[in-house]
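Below is one structure; the comments refer to it alone.
Omission of a single protein chain aside, the complex is shown with its protein chains in their original locations.
Showing chain A:
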Amino acid sequence: MSLYGLIARNQHLRYVDAITGKHYTLADLQATVEAPDEQALAFLYLDNSIASVKMLLNCLNSRLTLALLSPKLHIEYKQRLEEVYAPYYIYDTTRDEIPDFDIEESGLYRSHRGVRNVIHPDIKLMLSTSGTTGSPKFVKLSENNLVQNALSILNYLPVNSSDVTPLNLPVFYSYGLSVFTTNSIAGGQVVCGNRDVVQKEFWEDMERYGYTSVAGVPYVYEVLHRIGFNRKEYPSLRYMTQAGGKLSASLVKSFGEYLSERDKHFFVMYGQTEATARMAYMPPHNLLRKIGAIGIPIKGGQFTLAPETNELLYSGPNVFGGYAVSAADLGTFEQPPVLHTGDVAKVDADGYYYITGRLKRFVKLFGTRVNLDEVEMILNQEIQGETFACIGMEDKQLLVFHRHGIQDDASIRSLLAKKLGLHPTAFKVQQIDDFPLTPNGKLDYTALQQGALPQVQA
């Protein structure tokens, strides 16, 4: 069955507009989105408002292939992506007009030039691998990927028809989308809105609507900790989930204890966009006994460790159908037999997995995956004639190396903050005399990483 078909079967489902408090059934939100005969691509720049959710649902109910994107993406990046992929439709309420597109009654902008791509019919959804660098790299997902992953998640999360779930993570992000799909299939009320945990209104809504769960990336938990979440009581809350990077041991303990003392559950989870969202979860009863673990594979999924490297490999029906970096890649959908997670792992005697390192070149900043090579490319484009090397610092900061005395550090930080839409404190800049090289003449990132730690902490 299709994702929309499963959602349509949920008789208890209501979408609630957080602003007005109005309830809508799926039928209330239904509107026809016309799809041309050929497989066509729609770029949806979605926030979490009821209008965006309506658009997403109706597009899911069409034959279109959807690329979900952040409406806050820098306009230059939006235009570049649209040039690369030539979408047939665009949904973006932040723009009043789009050249060569006409707005239709549905709220979609339609291209004058029609369908200009050949798209494999299995590609239902495309998610960006990076929220902010404007990289054209997308993960290709099928309807089956979405359905299977949602069903596996529903196998361990206690979602039920009396739930009231806020969409407090972006729906264009795989984790936020999984909150949306699972609760649409099996939940009760799904509260749509753009309020976040730093707003008083979010907590007023929590009381007003009686939220039964809250989802968060590590940064959200840091904020919750900072604002004293655990000093208060939330009678309606039944469980919380965490994914999108490693939560510090002290916060796992703090939230794990707080929730278990109140007979509520804390689900620490692990996943990747390449696996639609979820690959593993920690059963709450073992959370405090195995702090730091990512847990056990979800139903239908399997982990193995690669010989020699100990890279964590995953297989399951939620493994993606490859990347797209250009329009030509839309013509294929090929699921690899195993997903190389890029994470190095170990497993204990009970079958619980632990991440011990990372092979891939990215850093997670405030829950957003930022590809380090892409950041280097941005810097090389913007500041020509300089060489840059980027490394990640424990998923807290991105460290940029450059040569002494050519460019000042502050301007590099503010450039990155602006281009990536992230707070400047996420970036650290360090000058060096010369870049370390490996024996075959490549940049030696391992040496940079090792050399960086003591100096940065000083």
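Quick note on the criterion: contacts are C-beta pairs under 8 Å (C-beta built on N, C-alpha and C of every residue); 3 or more make two chains touch, one makes a residue touch a chain; residues count from 1.
One rule holds for everything that comes next: contacts and distances are computed from a predicted model.
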item	value
Per UniProt, the name of the complex member that is left out, chosen from "Acyl carrier protein", "Germination protein BC", "Glutamyl-tRNA(Gln) amidotransferase subunit A" or "ABC transporter permease"	"Acyl carrier protein"
Touching residue (missing chain; options A:Ile103, A:Val223 or A:Val338)	A:Val223
Residue of A:Ser161, A:Ser326, A:Asn380 or A:Thr425 in touch with the missing chain, whole complex considered	A:Thr425
Sole residue of A:Asn155, A:Gln199, A:Ser250 or A:Gln450 that reaches the chain not shown, by the stated touch rule	A:Gln199
Residues from chain A at the interface with the omitted partner, ascending	72, 196-200, 203, 219, 222-223, 226-228, 231-232, 366, 414, 417, 421-426
